[in-house]
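Excluded from the complex is one protein chain; the other protein chains are retained at their positions.
Per-chain numbering from 1; labels A, B and C assigned in written order.
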Amino acid sequence: MNALIDTASWILLAGGALFSVIGGIGMLRMPDFYTRMHAASVTDTAGMILMLAGLMLQAGLTLVTAKLVFVMLFLLITSPTATHALARAALEDGIEPQVDHDKR
Amino acid sequence: MMFLVAIIAIVVTMLLILVRALLGPTVYDRILAINLFGTKTVLFVAVLGFLNGRPEFLDLGLIYALINFIGTVTVLKFMQYGDLGWEAASKEKPDV
Amino acid sequence: MRYLLGLIIGAATLWLLLSGVYKPIVLGLGGFSVLFCAYVCHRMGIVDRESVPLHLLARLPLYALWLGGEIAKSNWDVAKRIVLPERRISPTIVRLRAHQSSELGQAIFANSITLTPGTVTVALRSGDAIVHAITEDNATDMEGGDMDQRVRRLERPFGAPARREETP
Partner (left out) sequence: MTTDIALNIVLLSFMAIVGMAIARLRNLFPVAMLTGLYSLLSASLFTLLDAVDVALTEAAVGAGVTTVLFLATFGLTRAREKPVPRSRTLIGLAVTMLTGAVLVYASLDMPHFGSADTPVQTHPLRDRYLNQMSEEIDVPNAVTAVLGSYRGYDTLGEVVVVFTAGIGVLMLLGVAWHRPRKSDKREQ
């Protein structure tokens, strides 16, 4: 049982690590600000959720897991809010996205 | 061992993000990168606790997340309104 | 009143989970701080349906589960587009109609869009969401209105009949 949980948390942590780095690469590769935001959201969601889930499996049913849940919930609520505020501010400041299709 | 892998990945991501923060080119790219770097520090502190075998100090991560969010939103508000946006908020139509 | 009670219970739970020390004096201080915060919030007049959304509580787990699935799918998709060598993005901007009746519902809708990688709400004004998507496919998915429907179901008062919503 213990080995099973350990393996699962290994997989989760490794997956989180992978997605986190992929998002970082995306931050460098993507052509303009708005597409970079999508790359950032990969590290912010998949990387963060998988990593914290892996840590939760390690901690078991303790207060530590409760705190991890809070950290995760908090990040899940605030990070899209911050991203949205950023995108809106950029658009209002006149930074035009490079788009292939504009269906506004 | 597995925490080590996680923390190395976080550090590498931090480095990539830092490069973007330095390159810019717009202010918003920098702010995006810095905000992302902040959430990475939250993860860093969380994994660090497990790496050192003392995971009780996750409150720190929670506080970091809070401060990072407040920092980003206040910066954006100041950039837009020049103050905390009280005047504009009372006049503009609410934007949800 | 029930919102104030909900706030007190929520804050007390948070405090108990974060504290981890259960001695009388510490518990007393915690109780005092919870009640004081509730009093201040009450005086500021910010304890209402919007800040303490009790009515969402029952349906939220199911919605979170569905949203988690969406996030997993789109993460995989965006990660592939980042890593694969050739350029596989076609950034698109679409205007979506947010049909939610409350501002809270619209905010949840916009935040759900932003949380899923590949789509970001750029602006939300009087029920119109302007969304930047990394590919045209993502944008057309969004225009399907599935998420809009689900958030609308989420905010419906508990026990209300399931109306069939017409899509424009």
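Just so it is clear, contacts are C-beta pairs under 8 Å (C-beta built on N, C-alpha and C of every residue); 3 or more make two chains touch, one makes a residue touch a chain.
Because the structure is a prediction, the values reported are computed rather than measured.
Participant: What are the shown chains that the omitted chain is in contact with?
Facilitator: Within the full complex, the chain not displayed touches B, C.
Participant: Since one chain isn't shown, list which residues of subunit C touch it in the complete complex.
Facilitator: Touch set of subunit C with respect to the missing chain: 21, 23, 25-26.
Participant: Going by the touch rule given at the top, which residues of subunit B touch the chain that is not shown?
Facilitator: 4, 7, 11, 14-15, 18, 21-22, 27, 30-31, 34-35, 37-38, 41, 44-45, 48-49, 51-52, 54, 57, 59-60, 63-64, 67-68, 70-72, 74-75, 78-79, 82-83, 87
Here, only the chains that are shown with their structure count from here on.
Participant: Any idea how many Å lie between the Cα centroids of subunit B and subunit C?
Facilitator: 20
Participant: Taking the mean of the CA coordinates per chain, how far is subunit A from subunit C in Å?
Facilitator: About 16 Å separates the centre of subunit A from that of subunit C.
Participant: I'd like the Å distance between the centres of subunit A and subunit B, where a centre is the mean of that chain's Cα atoms.
Facilitator: Centre-to-centre distance between subunit A and subunit B: 11 Å.
Participant: Identify all positions of subunit C at which a residue touches two or more other chains, and write them in rising order.
Facilitator: 18, 20, 110, 123-124
Participant: At which residue positions does subunit B touch at least two other chains?
Facilitator: 56, 59, 62, 95
Participant: Mind listing the subunit A positions that touch subunit C in their complex?
Facilitator: Subunit A reaches subunit C through residues 19, 22-23, 25-26, 29-32, 34-35, 37-39, 41-42, 45-46, 49, 63, 66-67, 70, 76-77, 79-81, 83-84, 87-88, 91, 97-104.
Participant: Along subunit B, where are the residues that touch subunit A in the complex?
Facilitator: Those in contact with subunit A are residues 2-3, 5-6, 8-10, 12-17, 19-20, 26, 28-29, 31-33, 35-36, 39-40, 42-43, 46-47, 50, 55-56, 58-59, 61-62, 65-66, 68-69, 72-73, 76, 79-80, 95.
Participant: Hey, which residues of subunit C end up touching subunit A in the complex?
Facilitator: Against subunit A, subunit C makes touches at 14, 17-18, 20, 71-72, 75, 78-79, 82-83, 89-95, 110-112, 114-124, 130, 132, 134, 136, 139.
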